[in-house]
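Pasting a structure here, questions to come.
Here the complex is missing a single protein chain, while all its other protein chains stay put.
After this line comes subunit A, so read on.
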Amino acid sequence: MALSRLSSRSTTLLHPLATTSLLRRRHISTDTTPLTVETSLPFTSHLISPPSRSVSTSSQELLSFFHDMALMRRMEIAADSLYKAKLIRGFCHLYDGQEAVAIGMEAAITKKDAIITSYRDHCTFLGRGGGLYEAFSELMGRKTGCSNGKGGSMHFYKKDASFYGGHGIVGAQAPLGCGLAFAQKYLKDEAVTFTLYGDGAANQGQLFEALNIAALWDLPAVLVCENNHYGMGTAEWRSAKSPAYFKRGDYVPGLKVDGMDALAVKQACKFAKEHALKNGPIILEMDTYRYHGHSMSDPGSTYRTRDEISGVRQVRDPIDRVRKLIISHDIATEKELKDMEKEVRKEVDEAVAQAKESPIPEPSELFTNIYVKGFGSESFGADRKELRATLP
């Protein structure tokens, strides 16, 4: 029995125990006939009528969801072991459990739409087209990293895919996101900006300032609150008087989405994009969960029980949900999915091995990219030869 490989796009051979009908067997990679799936939960809305629960998708899309989420999950777990092996230092915030948000969002938008998020950015970077090798190199502080090793875990950026990072200070990305939306409106781009923040950042003043500005000028901004119910070590009910983050926009419409259901996220983001282009800002609250602690220095079990974590993993895990969908719609068998996961694991391991070999930055890199065109620390001392600099 031949194994199918997603990458080589070959047709699958029949599993000997499969159903008799040849017609029902599918080509994993090429089937794009639309499929309609119901989201697990209805959308709750504020000041707006919610989108329908029926999401149109296709086998290809579901399989790509599965593959990409498995890749993200595997990457985060690899990062976990690298951190414990002290190859990744500092702060490392892992996204496993929340993959559906990144995947569903990507499915609904183009590379012209901008995404900006906080420090839990590894998977968003991957979703925007970033490579595993660049990601691991950056995490390990190597020259080949996406920020040349000078940013670290919290500073992943990808300009050509409109991914604006990667920010360490909680909530500081909210005004930046409004700025991106402002530029899109100014330059008449017909694109939107998705500004992601967490339930912890939802209590920041600058978020409300940014919301006011976005609503005042009808900026095409979609503010997405990834509510994983814990702001660092403090539970949501202990830090927010009103945990209905989608309603906190007051005059700005909001939508609450099951963030563990990639299709619901996709539907909501599509809806939000259309709304933002026409009417201005909208808030999406993604009800999601993170399995790891806030960061690698946080065990994640002092403020919540292990039963809670394993409970969510059993009932609401995003990858399992897509897996069940794929199997129930006969798009692939359990074994094929497991093989796909093995493939993914191999891919990640290879990238890690390659990144481990990559060089550390040169000492002269300390002074590059502080200023544009080299003005700065290196270009002056007492005997600066160049008296004038010519400006553009």
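We adopt the following convention: a contact is a pair of C-beta atoms (placed from the backbone, for glycine too) under 8 Å apart; a residue touches a chain by one contact, two chains touch by 3 or more; residues count from 1.
The criterion applied here is as follows: contacts and distances are computed from a predicted model.
Missing from the rendering is one chain, named in UniProt as "pyruvate dehydrogenase (acetyl-transferring)" (options: "Transporter", "pyruvate dehydrogenase (acetyl-transferring)", "Mediator of RNA polymerase II transcription subunit 18" or "Cell cycle control protein 50C").
The chain that is not drawn here is touched, among residues A:G97, A:G141, A:G179 or A:G198, by A:G179. Annotation: of A:I213, A:L263, A:I309 or A:I331, A:I213 touches the absent chain (contact as defined above).
Counting over the whole complex, subunit A has residues 114, 116, 145-152, 155, 157-159, 164-169, 172, 174-180, 182-187, 205-206, 209-210, 212-213, 216-217, 368-373, 375-377, 380-384, 387-389, 391-392 touching the chain that is not drawn.
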